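Every protein chain except one is present and positioned as in the full complex.
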Amino acid sequence: MMKAKVLVTPKQGILDPQGVAVQHAMSQLGMSCVTEARVGKVIELTFTGENEQKTREKLDQLCQELLSNPVVEDYHILWEGKTA
Amino acid sequence: MMKAKVLVTPKQGILDPQGVAVQHAMSQLGMSCVTEARVGKVIELTFTGENEQKTREKLDQLCQELLSNPVVEDYHILWEGKTA
Amino acid sequence: MKWGIVRFPGSNCDQDLYHVIRYILGQKATYLWHKDTDLQNCDIIALPGGFSYGDYLRCGAIARFSPIMQEVLAHASRGGPIIGICNGFQVLCESQLLPGALIRNRTLHFVCQHVHLLGEGPALKQTKLYVPIAHGEGCYYNSPDGLKKLEYENQILLRYCSPQGTITEEDNPNGSLNNIAAICSPNRRIWGMMPHPERACEAALGSTDGLTLFRCFLQQISTA
Partner (left out) sequence: MNNTLNTQDTFTTAARLGLTEHETQLVLQILGRNPTFTELGIFSVMWSEHCSYKCSKPLLKKFPTTGSSVIIKAGEENAGILDIGDGWAICFKIESHNHPSAIEPFQGAATGVGGIIRDIFTMGARPILLANSLRFGEIRGHNPQALHNRRLLAGVVAGIAHYGNCIGLPTVAGEVSFDPAYEGNPLVNVFCLGILRHQDIRLGRASGPGNPVIYVGAKTGRDGVAGASFASRDLTEDSKKDRPAVQVGDPFTEKLLLEACLELFQDAEAVVGIQDMGAAGLTCSTCETAARGNSGIEIELDLVPQRETDLDSFSIMLSESQERMLIIARKGHEDRVLNTFKKWDLDAAIIGTVTEDGLMRVNQHGTPVAEIPARRLTNEAPIYRLLAQPPASSTHIPPQPNLNNLELTAALGALLSSPTIASKRWIYRQFDHMVRLGTILSPGHDAAVIRIPIHEDSAESPAYKYIALSLDCNGHHCALDPYTGAQLAVYECARNLACTGARPIGLTDNLNFGNPHNPHVFWQLEQATEGIAQACIHLGIPVTGGNVSLYNQSPLGPIDPTPTVAIVGLIDDPSHITPSYFPTPELDIWLLGHPYGHLGGSQFAKEILGKKSGPCPQLNPEQELALHHLLRQLIAQGHIASAHDCSEGGLAVAIAECCFHPLHPVSAHCDLTCFLNPPAQTCSFAELLYNEFPTRVVISANQNNAQKILESAQAHHIPATKIGRTTPHDSPLTLQLANHKLTFDRAQLYSSWATALESIMQLQPTT
C-alpha cells in the first residue's frame, strides 16, 4: 500500500477570493499577522499495487488531466512512501 | 516571514462524495489501483511577526474555531519554518 | 411580534423573507446589519438564506463571527426564538446553536427544486408539506450519538419524503442522514431548516405550505 497527498492550489497571480476571505476573517479574529492566505484542495490517495515507478508517472499525468486544472491551478504531490 | 499549510480533511466515516467521485474518475482513466480518495482543503498561510510560539498557539485555536468544523473535519498543520 | 432579519454580506433571501413577514404574515419586520450590535427589540431573529461572506471556506463559518451574532447568541441564551433558513441554518450549526453540520450534497451539485416533506414532533406532527430547496451544501450530518439524541429529544422537525409521505432514500435530495431537512433546539425555540418556506407562501408561486410552517413556528414559540 502506498499513500500520497496531492495539493492543488490557485496559481500565483490568479485571484483567490476564498483566500482573501480567510485572511480577512483570521485578521478579524486576532491574527492580523497573516499577510496572505490561499485556499486550495488536498486529495489524499491510497494505492495498492506493485509498480511504484508507473504509479508515480500515472499520478503525475492524472494530476494534470483530472485533479488540477492547469489553466488556473498548480499541483504538488507529497508521497508518503510505503506503509504497512 | 513564516509559512504554514493547514490541511483540513473529512473525518473518517463521513460521507465524502467528492472523494468517491475522484476515485471513480481515476479508475476510469486508468488508475484502478487507487483504493481510496478523500478530498479536503489546504489553506496556505504566510505570516509576519516575531513571536513564533504565540502564532502557533493562535493558529491552532483558529483551526478549531474557524478553519475546520470539528463535527465533520480533522485538521493538520504543516509548518514550513522561517524563510528569508 | 417583531422580526429582525439579519443581513450578512452575501445574504440574498433577506428581502424575500421580509416580503412574506410583512405582506403575507402581516407582522412587523426590520433588517439587522451584520456589523450592528443592537437587536432593536426584535422578538424573533431570522437568519435568511444566501451566501454569507460568499460561503467561502465553509457555509456559515465566517458569518458566525460577525458582531450581530454575539447578540444573537445572547438572545438565544435568554430563550429568544430564532429561525434559520438554508444559509441561516448553516450559520446556526456553525455557531453551535443547533447540533450537527451541513456538508456538500451527495450529488455534488447545487439543487433547486420543490421537495415533499413530512413533519414530526409536537409542532408539526405528521403534516405533509411541499416546499422548495435551493442549496449546494444541505446534507445534514451528525454523529451517531448526536443523531440518537436528536431523535430522543424529538428535535427533528422535517424529513424529505415521497409524495405519499414515506421516508425513502430516493426522495433524499442531498444525502442528509435519516432524510433530515429541519431540526430544532432542545427548548424548541430555535429552528433551522434547509427548505425555503418563504418561497412557498403564495399560490402564484406554486405552493402555500410555507405558511403552515411559519404558523407552526409562531405557535410553538408562543406556547413553549
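Letters A, B and C mark the chains in the order given here, with residues in each chain numbered from 1 onward.
Basically, a residue touches a chain if its C-beta (ideal position, glycine included) is under 8 Å from a C-beta of that chain, and two chains touch if they have at least 3 such contacts.
Everything numeric in this text was worked out from a predicted model, so none of it was measured.
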| item | value |
| --- | --- |
| Touching residue (missing chain; options C:Gly4, C:Gly50, C:Gly138 or C:Gly175) | C:Gly50 |
| Where the missing chain touches chain A, by residue | 10-11, 13-17, 21, 66, 69, 71-72 |
| Residues from chain C at the interface with the omitted partner, ascending | 9-10, 12-13, 15-16, 19-20, 23, 49-51, 53-56, 108-114, 132, 134, 136, 196, 198-199, 202, 204-206 |
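What we mean here is this: only the chains that are shown with their structure count from here on.
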| item | value |
| --- | --- |
| Length of the line joining the C-alpha centres of chain B and chain C, rounded to whole Å | 29 |
| Averaged-CA centre spacing for the pair chain C and chain A, given as whole angstrom | 34 |
| Inter-chain centre distance, chain A versus chain B - centres from mean C-alpha coordinates, in Å | 9 |
| In chain C, residues with contacts to at least two other chains | 57, 61-62, 65 |
| Chain A residues counted as touching two or more neighbouring chains | 22, 25, 29, 39 |
| Interfacial residue positions of chain C with respect to chain A in the complex | 53-54, 56-57, 61-62, 65 |
| Touching residues on chain B, where the partner in the complex is chain C | 10, 14-15, 17-18, 21, 41, 66-67, 69, 71-72 |
| Interface residues, chain A side, partner chain B - complex | 1, 5, 7-9, 19, 22, 25-26, 29-31, 33-49, 55, 58-59, 62, 65-67 |
